[in-house]
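Only one protein chain is missing from this complex, and each of the others stays in its spot.
Moving on, here comes subunit A:
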Amino acid sequence: MPTKSVVVGSAVGLHARPAAIISEAADELGSEVLIGIPGDEAVDASSALLIMTLGAGPGDTVEVSGDVEADVDAIVALVEKDLDA
C-alpha cells in the first residue's frame, strides 16, 4: 500500500477549510485514502471531521496512504498546498 509523508502546507494547519477541501477531493476518488500523524492511527481522508481530529499544524508531517498510488498522490498534492492562500 503506497504511503507518502508530506508536510502540511496550509498556513494554519489542517483546520476546517483545508480539511473540507481535502475530504471533498477524497470523496471523488475511486479508492479509499487514509491520512494520519506518523505512528498514530490514520483516518479516512474523505471525512473533514476526521481530518480535523489529527490536529496537524502548519509544517507538521502527515502520512497519506491508500491502495491506488494516483489517488494518494492527489491527496498529497492538496496537503502540501497552502489551501488558505
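As a working rule, contacts are C-beta pairs under 8 Å (C-beta built on N, C-alpha and C of every residue); 3 or more make two chains touch, one makes a residue touch a chain; residues count from 1.
Everything that follows uses one rule, which is that contacts and distances are computed from a predicted model.
S.K.: Can you tell which of "Cytochrome c oxidase subunit 1", "Ketohydroxyglutarate aldolase", "ATP-binding cassette domain-containing protein" or "PTS system, fructose-specific IIC component" UniProt lists for the chain that's not drawn?
M.R.: This omitted chain is identified in its UniProt record as "PTS system, fructose-specific IIC component".
S.K.: Just checking the interface: what residues of subunit A touch the absent partner chain?
M.R.: 12-13, 15-17, 20-21, 32, 37, 40-41, 44, 47-50, 52-55, 57
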